[in-house]
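Input: one structure, supplied below.
Here the complex is missing a single protein chain, while all its other protein chains stay put.
For subunit A:
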């Protein structure tokens, strides 16, 4: 279990297996909603998530791998690539400065 204050989130990393396909798709979507809050969004392969990530987003099936890579970072898993409630939860936490935990 890790947690972070929404106001402390400066960098969100979207991870997928190769870091070239679905994570890029989500990165361009999340940039639209998150960059107004001063948050940068990057994509990466799940085994090479940068240590500077404040929050990691990845599909539920990859959460275990993300956690082994960055055990102390909040890893938010989602089910669907389109319209998953996890994205709204992340945005809300950032906008309202709420606590986000995994």
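Just so we're on the same page, a residue touches a chain if its C-beta (ideal position, glycine included) is under 8 Å from a C-beta of that chain, and two chains touch if they have at least 3 such contacts; residues count from 1.
Heads up, the rule we're going with is that contacts and distances are computed from a predicted model.
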| item | value |
| --- | --- |
| Absent chain [UniProt protein name; select from "PTS mannitol transporter subunit IICB", "NADH dehydrogenase subunit E", "Cell division ATP-binding protein FtsE" or "CoA-substrate-specific enzyme activase, putative"] | "PTS mannitol transporter subunit IICB" |
| Of A:7, A:52 or A:79, the residue in touch with the unshown chain | A:79 |
| Residue of A:20, A:88 or A:101 in touch with the missing chain, whole complex considered | A:20 |
| Absent chain, residues of subunit A that touch it | 16-22, 25, 45-47, 59-62, 64-65, 68, 79-83 |
